Each structure stands twice: as C-alpha cells, then as structure tokens.
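The complex is shown incomplete by one protein chain, all other protein chains being positioned as in the whole.
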Amino acid sequence: MAVTKKISLLILAIVIVLFAVSWIAKTGTFEDTGMPLGLSVRDGFLVTFAAFLTLSIFSFLYKDNPYYKFAEHLFVGVSAAYWMCVGFWSTFVGNFIPKVSEGLSNFFEVPYKGFDVFYFIPLILGIMLLLRMSSKIGWISRWSLAFIVGTTAGLNLIRYMRSDFISQVSNTFVPLVVDWQGFGAFFSDLSLNASGQLIMTMSNWVIFIGVFCGIIYFFFSKEHSGFFGGASKVGIWVLMVTFGASFGYTVMGRVSLLVGRLTFLFHDWLGLIN
Amino acid sequence: MSNLGLIISLLIIGAGLLWLLIRSLQGKEVERRIIFLFIGLAVSVPLLFNITFSEKATPIVKALYDKIDNLPEGSNILLSFDYGPTMAPEVQPMSDVLIRHVLAKNHHLFLMGLWATGQSLGAEAVDRIIKGDFPEKIDGIDFVNIGYKAGNQGVLNVIVTDFRKLYATDVGGRDLDSLPIFNGIKSLKDMDLLISVGGGFPGVKEWVQFAGDPGNVPTGGGSAAVSAPLLYPYYPRQMLGLMGGIKGAAEYESEFKRHYERFKDMPEPGVKMMGPQTLAHLVIMAFIVIGNLSYFFGKKGKQS
Partner (left out) sequence: MKRKIPVLITFVVGSVLILSVFFPPIETWGEDFSIFFDIIAVFAFFLGGGNLLRIHTKKAIKRQKDWGFSIVTVLGFIIMLIAGLFKVWNDGGIAGDVAAPGSLFQMMYNWIFTPLGATMYALLAFFVASASYRAFRAKNVGATILLVASFIILLGRTPLGTYVTGWIPKSLSIFNIPDLAIWIMTAPNLAGQRAIMIGIALGVVSMSLRLILGVERTYLGVDNE
C-alpha cells in the first residue's frame, strides 16, 4: 500500500514537472511567432492543458486511473454547462423573451416581437419539468413530458411515413432492364464494366430482390419455411453484406477520430509534423 | 520522405504482425495492450512520415460537388453544423472545403446548426476560413451565421415554412430583416441547396425527412463514416450526394483543388488523414485474418 502510494506520488510529480516544462516550451514557441508575452503564456497553458487532458483519457487504455477519472468528471461538468448556456441564449433569450416582455427584450438587446400570452404555455410546462427534481410533486413533470412525447410522435409519424416508407417503397421500383437498346446492343457490349449495362441491371435486381427478401426476413408472424424460408435466407445474406459494410465504415470512422487526436498531439503540442 | 516513410511503416507493422501471427498460432495469449500499441503505431508512424495518397471523387461525392459548381452565381446555400467535438476530426474537413467551394463560386452562404456545438463551430469557421481565405466577403451580404436553436427536428418543422418564427436575429444580434442576404428569403424553400454536415441525431437523415422532402429542396450531406451506410437508401432521389467519412472529405478536397487553382496551397486535412487511415485498415484486416487463422489452425483452435 505504501509502495503504491509512493509510486502514485512519483507519477504525480513527473506529470507536474512535464506540464511545467511543456507550458514553458509552448510559451516560448508562441513568443517566437511574435505573439505578446501575456497571450503566449495563456495559449501555452491552454495547449498544454488540452494535451494533458488528451493523454489522461488515453491512459485508460493501460488501466483506469485518477487522471482518467479527473478528465472524465471535468468533461461531464463542462458539457452540461455548455448545453445549458447555448440553449439559454439561443432559444430562451432568442425565442421566449421577445414574446413575453419588452423590458427583458431591451435588457438582453433582442428585438421585441409583441406580447403573446400563449408563450406562457411553454414557460409553465418548463417549470413543471423542473419540478421533476422534487420527489413529492415530481409527478407534475409528466404533463411536460406528455407535451414532448406528443410533439415528437406527431412530427415523426408523418415524416417517417413519407420519407422512410412511401418514398423508400417507391424508390425500390427500379427498371429491371436498364437502358435497353435491343439484344444486339446488349450482347455486343457484354462486359463487367462497373458502369456498364449488365452491372447496372444486376444492381437493380439486387436492390429489388434484396429489399423484398430483407423485409420478408423481418416478418415473424409466419414460419420461415419453404419459399418464404428461402427468401428469408436471401434476406439474411443481404443484411450480412449490409452489416459488413457498416463495420468497414465504422472502423474508418473510429480510426479517423484517433488520427485527429494524434494530429493534435504531434502538430499542435509537440510540433513534430507540419 | 513519403515513400521512405511508407516503406518504414510497412516494415515496422509487417514485423509486428508476423510476431503476432506466430504467437497466435502457438496458442499463446496476446495481451490487449499489445493490440492497442499496434494500432497506435499503425496510425502514428504514417502521420509522422507524412504519408499521403492521391484521391479521385466517387460518383456520390461528385454529385454534390457538381451541384454546387453548376448552380448559378448568387444561389442560396445553407450549411448546417450538426456535429460536436466527438466527430469533428472526421467531418470538419468536409465543412471547411464546402465553405470554400460555396464562397469561391460566389454563392450566398447561410450557416446554422441543429447541435448546440454547431454555434461554436460556425463562429470558428467564420473566423478561420471566411476571414482568412475570403476577406472580401461581407457578413450579412455574402454569408450569415444564424446559429443554433434547441429542438432538433422541431426546428426544421418551423423553418421549412418560416425562418423568422424561430430566428429573429443572427448570432451577432442583428435583425434578419436588416441583412441584405435575407432579402426575399422566407423559409428553407427559398434555398437552392441544403447541406447538413454531421453524423448523429439530428443529422442528414432529419434534414431529408423534415426539410428536403416536405420542402422539395435539393439536399446533400457530409456524414461521419459510422452513419454514412444508413443514408444510402436516400441516394439519389431524396439526397443528391453524400461525403461519407474522411474518405469522402478527401475526395471532395482533391476534386476542389483540381479545379480551383487559387486554392492549390489550401490545407487538405482529409487527404492527409488517408495515409494513417490506409495503414490502420491494413492492420485491422490483418488482425481479422490472424484471429481467424489462430481460431481454425492454431493450437488452441485444434484442441477445441
């Protein structure tokens, strides 16, 4: 236990020393570019602190540790406050105040749009939502939740029906023979050219059959046997290709984020790359 | 430097993978921290050696590029920052090159965000790109940042019929009616193109569902790679083009640089990231192959 505590203190001492060295070095780097001393000290600290936070998160890959916990807890606090502030200024001050009070509109320097008594509805519902924090009268927040749920359900029903159902079904009815110019033209140009007629035709067949079989797979009210079972199997294969493509893209996405952070460390902090 | 770096990277990674293969076939446990170290090296080494490759735009990216390029000068294009710092390394290159392209074509650029972080990103883009590369462009005439409003798809439901019901001012507090860029603009239906750059909720999908389709406005997008496959059903009738992941950004940057001599020295973060990306993909594929070989042919696999 004493040994562990000694090691922890040693690591803390090393971190503090490295932080100080980095801060001084970055301040010098910024000063060399002609920046005033005050701003150089500030920016030197900010870059060093950001690098410290980045490395603290990465330290989790070795094992959970106090530096990671510090960074994680800081992130939680800062992000909650960020959303509150932006929401307050953009929507509360931007949309609510101009509709309820000329005095407050002048104070916040936003254009007054005329009094609208209906805007007290979201104010009352919003206050009700805040009462959720009370165990005794928290039930009243259900009214606000009901409004939120009703709005979301109402909006989503029509939009999902139009964009994700009707349009998708309509777009699936694709020509199963593309750019037909006769048997002669088709067989004379028979090739596996990616943008050629044969591949385009095959693509449309795959789309049509793939969608059809994929939907059959998700129909669980009938036993998957016989023709239905065969179509369901084709549907699974199409879905496996879909998931494989998603995995490939997911890898690409995650690696990009890592490259981004390493770019910050190597370029902004250590100056190793241009 | 780039070729030498590529050879050194491949040698280091190749040697490591060979060691991993032998160890796996012998049935010995490989600690996950070794795997982490591998992937860290696979990304760091090409980054340090500045390995880059040339890119060519695929049809889905070219469609978006061509749309912006072929619109008549002075068209109204809206760009929505629908991402936060968690996705920024991947999609920020997209928004950067789109801003450059739109302003290089002398279109009107409207910036907004459905994410709270979009407000900061828009401000930062104005400061870094517009003031840096386009000092002649005037805020309120050539471009405007109207910022963020809470409400996700609820915001789109309102502004598809009337901007001013939700946005009275821009982020600087100026009345929209006082800005020349907003002359004749009532709603999203007056836009010639809507572009959403993001990858979470709300994102490109919500722009198609709540703005593009109901308002019948051409919609394009830039999406994080994780969300890009989910958007393909909308292509090409509901979404005319899409940049998917950092590859999409790299393709667009290459296409833009090829046609706009003025920007031949512009930073290409998308293209630069493809070097480490390529080697990381190679390592991941090798991991899958090694894992399967050890499962089917390794000592442990044979025993089971």
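Read from first to last, the chains carry the letters A and B; within each, the first residue is number 1.
Note that in this section contacts are C-beta pairs under 8 Å (C-beta built on N, C-alpha and C of every residue); 3 or more make two chains touch, one makes a residue touch a chain.
Quick caveat: nothing in here was measured; it's all calculated off a predicted structure.
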Contact partner of the left-out chain, one of A:37, A:245 or A:272: A:245
Among B:64, B:79, B:171 or B:204, the residue in touch with the chain that has been omitted: B:171
Residue, one of B:5, B:93, B:198 or B:233, that touches the chain absent here: B:233
Footprint left on chain B by the chain that the document does not show: 30, 32, 35-36, 38-40, 43, 53-55, 58-60, 84-89, 117, 119-120, 123-124, 127, 145, 147, 149-152, 154-155, 157-158, 161-162, 165-166, 171-173, 229-230, 232-233, 235, 244-245, 247, 274, 277-278, 280-285, 287-288, 290-292, 295
Touch residues of chain A, complete complex, unshown partner: 46-47, 49-51, 53-54, 57-58, 60-61, 69-92, 95-96, 107-110, 118-119, 121-123, 125-127, 129-130, 132-133, 139, 142-158, 160-161, 164-165, 168-169, 171-172, 191-195, 199, 202-203, 206-211, 213-215, 217-218, 235-252, 254-255, 257-258, 260-261, 264
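The rule is short, and it goes like this: only the chains that are shown with their structure count from here on.
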Separation of chain A from chain B, taking each centre as the mean of its C-alpha atoms, in whole Å: 12
In the complex, chain B residues that touch chain A: 33, 36, 39-40, 43-44, 47-48, 50, 86-90, 116-117, 119, 147-151, 153-154, 157, 166-169, 173, 175, 199, 208-210, 213-214, 224-226, 228-230, 233-234, 237-238, 244-247, 269, 272-273, 276-277, 280-281, 284
For the chain A and chain B complex, residues of the former touching the latter: 61-62, 82-83, 86-87, 90-91, 94-95, 98, 109-111, 113, 151, 155-156, 159-160, 162-164, 167-168, 171, 242, 245-246, 249-263, 266, 272-274
